[in-house]
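Shown below is the structure under consideration.
Note that one protein chain of the assembly has been removed; the remaining protein chains are unaltered in position.
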Amino acid sequence: MIAYLIRRLLYAVPILLGVNLITFALFFMVNTPDDMARIQLGAKHVTAEAIARWKVQHGYDKPLFYNAQAEGGERLTQTLFTQKSLSLFALEFGQADDGRSIAREIQTRMWPSLAVAMPTFFIGLAVYLATALMLVFFRRSRLELAGVVMLVVLMSISGLFYVIGGQFVLGKLWHWAPISGYAPGLEAWKFLVLPVLVGVVSGIGESGRFYRALFLEEIHQDYVRTARAKGLSEARVLFNHILPNAAIPILTGVVVVLPRLFLGSLVIESFFGVPGLGSYTIDAIQAQDFGIVRAMVFLGSLLYIVGLVLTDLSYTLVDPRVRLQ
Amino acid sequence: MSVQPVLLASDVLLAILLMALVAYLVHVRQQPPLQATWRRVTRTALGRVAGTVLALYLTVGVLDSLHYRPALPAQGGQAVQYSNEVLSVLDAVLTPLRTGVEKTYSAPMATHLYAKETVTLASGEVVRVAPPLKHWHLLGTDKVGQDVLYLSLKSIRTGLLIGTLTTLIMLPFAVTLGLAAGYFGGRVDDAIQYLYTTLNSIPGVLLIAAAVLVVQVQIEMHPDWFDSAAARADVRLLALCAILGMTSWTGLARLLRAEALKLRELEFVHAARAFGVGHAGIVRRHILPNVGHLIVISVVLDFSGLVLAEAVLSYVGAGVDPATASWGNMINGARLELAREPIVWWQLAAAFGFMFVLVLAANLFADAVKDAFDPRTAR
Partner (left out) sequence: MRFLFIVLALLLTGCLVGCQEPINSPHLAGLAADKVLFSAFSERPKHLDPARAYSENEMAYLGQIYEPPLQYNYLKRPFTLEPLTLSAMPEVAFYDAQGRVLPADAPAVRVTTSVYTVRLKAGIRYQPHPALAPDRVLTADDYIYQIKRLADPRVSSPIASLMGEYIIGLNDLGVAIEQKLKRGVAVDLVQEPLSGVERVDALTWRIRIKGKYPQFLYWLAMPFFAPMPEEADRYYGTALMRAANLTLDSQPVGTGAFYMAENDPNRVMILRRNPNYHADYYPTTGEPNDAAAGLLRDAGRRLPLLDAAVYSLEKEDIPYWNKFLQGYYDTSGIASDTFDQAIRIGPDGRPDLSPEMRARDIQLATTNRTSIWYLGFNWLDPVLGGVHDPERARKLRQAVSIALDWDEFISIFLNGRGLPGHGPIPPGIFGFKEGAINAVVYQPDGRRRALAEARRLLAEAGYPHGRDARTGAPLTLYFDTMASGPESKARLDWYRKQFARLDIQLVVRSTDYNRFQDKMRKGNAQIFEWGWNADYPDPENFLFLLYGPNRKQGKNGENAANYSNPEFDRLFTEMKSMDNGPARQAVIDRMVQIVRVDAPWVFAYTPKAFGLRHGWLANAKPNPMAHNTLKYLRVDPVVRQAYQRHWNRPLLWPVGVGVLLLIAMVYPAWRLWRRRLRMTAVEGR
């Protein structure tokens, strides 16, 4: 087990290195350090000296990959790639272009992200599973047909529609919740209602159908027939037999994304003014702040790999036949 | 009127795609079992309706892909000069809609402008009235008075291209890499798995946004590459498709890898190998035909997701060129209109409506295809 974990973590290193290389290359194809300096220094009265000074202060005055002017090993270490990208492996995120510490920013912003993403995810999962189970329970009835058509319709609607519609109807017309905003602590709940609701509803079409397909696959198995033959009620068959057996494919999809909940949702957060990591990332993309984008991409990849490992671990929990070596 | 045909890069790709479609249809005709499967798709009412709607959209898209430059009125003694404006056959068909421009907003089927204007009457009195419209607009007009129906129809091509070209670009990668990983195993498998785990691990929107930025900058830095605004916008659209393709091939590749892993251990493959058939021959003759249904299913399933993704990407700022007509651009521009009082809803509604019909048809069609091709549900 421990050997397995260590192997997986070692395997993560080349992946993260590749991720770093990709983002680094992408970003410096867009932005030279001069560009970054200009964005930060503002529009009026910017001189060449001020730009040069900014680059020195923020460590952007080095070559990208190879420093011909340095000595020995420093030829590789005194470069932007080593200094700006590889330090991430030590979880040193450095500073954003405006001089604020990214690590600090991530620490404060992950809570609002979690506050939105966690309820959305778990309520969503419960709703989707319940919908799917109900559809399976009522299979080959008009109710099911109506439900499936409903799901297809729901999933054919653009996600932006739910956001815009939700804000307009629930926030503006009915006064049920603040249109947007956020507050820390207990007062957060009223700000969460709308984004969580929108998040759950917008996923119902696709996920409901997905889980329904999973359950339908199980329903033709022999063990289901056996269970029914024992005289179990249909509800019992569904909950006690089909649900646990469908757990593995459900877990495969669910556990991977769990760690990424930290990163929040880009669209929901920026529409509803939630000060989480999702809106942080969108702002950074729009302001072309490489420091933040790089950190978020790295974090995203790291959490994805953690998610993969967690998925494997969770298999051993639900299915005793699985052993990790 | 003499015209000069213009062939944009995306037109060429779309033509290739259509030819591939025709080739596939011919192929289906020659294969009775395959033909029977497709019959099952069109046998259901839903499948037929959805197919018809898709065909309609496709017709509009194809008409909008036949580009040309009209000739300018001749001036004595000079060679014929062509306008810089690139039009399409659809534009020609919709000329009344395209040129019937109002000053600003008008509601669907309205007779007067939506916004009032300050007008000085002959008597010197100043009043605020809504001036009458010059034309009739089924779906109204937008902020600068363009016909919303025209814009929605023009957006069809963008939506279709994103849904189909992405697949076209991604298929070769997904199929070769997926099958190679599964069939050869070992080092090849490791390398390909590394590649797609790495790509997968980067949050999708971030990767797309960054790549779109790169392309945009390249386009900016080389304005001389393109002879018209249409070509610039076109390249950006293609780039978006390419980027979406690059990030979305991993799913299908993984599926194909698993399938190839299973298939290579089957007896007929062993037999072929024993007869000395080369790797290429085995993959082409024994593996590929057996994963065909997977490819068809995933292509139709991906289509609707991609059309929807375009709108979200436009919001993030990584969508198509703002000058390109697209539902994403329409929705994004029209979001603010909801705050108007009285509210301007038709542009948003038109974009959502057109997109909804296409995506719904695509989803229903995909369901019909899946049911027909999936050996477990097919009867």
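Labels A and B are assigned to the chains in the order they are written; within every chain, residues are numbered from 1.
Rule of thumb we're sticking to: contacts are C-beta pairs under 8 Å (C-beta built on N, C-alpha and C of every residue); 3 or more make two chains touch, one makes a residue touch a chain.
Worth saying up front: this structure is predicted, and the values here are computed from it rather than measured.
Across the entire complex, the residue among B:A55, B:M109 or B:V144 in touch with the chain not shown is B:V144. Here one chain is not drawn; of A:A25, A:V148 or A:V193, the residue touching it is A:V193. Between the chain not shown and the residues A:A25, A:L86 or A:I123, the one that touches is A:I123.
Seen across the whole complex, the unshown chain contacts chain A at 31, 35, 38-50, 53-54, 57, 98-101, 104-105, 108-109, 123, 127, 130, 134, 137-138, 141, 143, 167, 171-184, 187, 189-191, 193, 197, 200, 225, 228-229, 231, 233-235, 270-271, 273, 275, 280, 288.
Contacts to the hidden chain, counted on chain B, fall at residues 72, 75, 78-79, 81, 83-85, 101, 103-104, 115-118, 120, 125-128, 142-144, 146, 213, 216-217, 220-221, 223, 228-229, 314, 317, 322-323, 328-329, 332-333, 335-342, 344.
What we mean here is this: only the chains that are shown with their structure count from here on.
Of all residues in chain A, those touching chain B in their complex are 14-15, 18-19, 22-23, 26-27, 29-30, 152-153, 155-161, 164, 168, 217, 220, 260, 263, 266-267, 281-282, 285-286, 288, 293, 296-297, 300-301, 304-305.
On the chain B side of its complex with chain A, the touching residues are 194, 197-198, 200-203, 205-207, 209-211, 213-214, 217-218, 304, 308, 311-312, 315-318, 327, 331, 335, 338, 348, 352, 355-356, 359-360, 363-364, 367, 376.
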